[in-house]
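A single protein chain has been omitted from the complex, and every remaining protein chain is retained in its original position.
Entry: chain A
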Amino acid sequence: MESAELLQRESFVEKNARQRVQHLVDAGTLRELLDPFERLSSPWLGLQDIVTQADDGVVIARGKIDGVAVVVAAIEPAFQGGSMGEVGGAKIAGALELALEDARAGKPVVPVLLLETGGVRLQEANCGLAAIAEIHAAIVALRAHVPVIGVISGPVGCFGGMSIAAGLCSTLIATREARLGLNGPQVIEQEAGVDEFDSRDRPMIWSLTGGAQRHACHLVDKLCDDDAAEIRTAIARAVAQPVADLPRTQAVDAHLAQLRSLDTSRRADAEWARQVMAHDIHGAGDPS
């Protein structure tokens, strides 16, 4: 890409969570729920001498995207690594549960999740994990009624229990800068040793867990550049899609067959992973 073109482009990654929501939602339709002035912040961080953020790092907003009613939940990557605490997690879970009530009442609202998170907030442990479990359950219930859209734009990526939430989404959109994985590089290195996974080897990490690789392995449906307009267009297309016949995570037999074909005595690399996962189990494919 030409440098002039790069300079012209409006970055999505560089926006904070609230700016991302403002960018996505049609002008004049945005209504934030539990905004920062409600001061629903973490009751746990202060006890541990950590400064809180007034919205606990999660922005919830109702609005429309190209006329389609949506509820956007955006995690702030800069606050505590986008970690999911009790309050932020409950805000997302509550928003999804309200969307489910609306869907069942015949007033569909499409959830859009901006997943920018290292997973559970360790300082809040089980309270955060409980919220993540509620988020999973709500996504599974919702996707029978409406498409559930996940977006991982970077720079944090999406890890831990929230990577499962990403996997449960009907459509997952990512950039090259994004990463998706159950465990982050440092956790894998700590558990399996530096010979197995060197957490400082950034090209290797992105080659295995980066957005482009996850797209090639059909774990991500749509790969976008870090371009605010392109990402908005991809989200607008996804929210207007019909409900998927077979969500990725219900194609259990096909996934098991893939896993059985693996030779686990061999060390995985990016190319081999692409070969093993060449078949798109999801079926929906690239929505573009």
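Simple rule for what comes next: a contact is a pair of C-beta atoms (placed from the backbone, for glycine too) under 8 Å apart; a residue touches a chain by one contact, two chains touch by 3 or more; residues count from 1.
The rule we apply is simple: contacts and distances are computed from a predicted model.
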| item | value |
| --- | --- |
| Choices "dihydrouracil dehydrogenase (NAD(+))", "Carbohydrate ABC transporter permease", "Formate hydrogenlyase HycD" or "Malonate decarboxylase acyl carrier protein" - which one is the UniProt name of the chain not shown | "Malonate decarboxylase acyl carrier protein" |
| Which residue of A:Gln53, A:Ser83, A:Thr117 or A:Thr209 touches the chain not shown here | A:Gln53 |
| For chain A, residues in touch with the removed chain | 16-19, 22, 35-37, 46, 49-54, 57, 76, 78-80 |
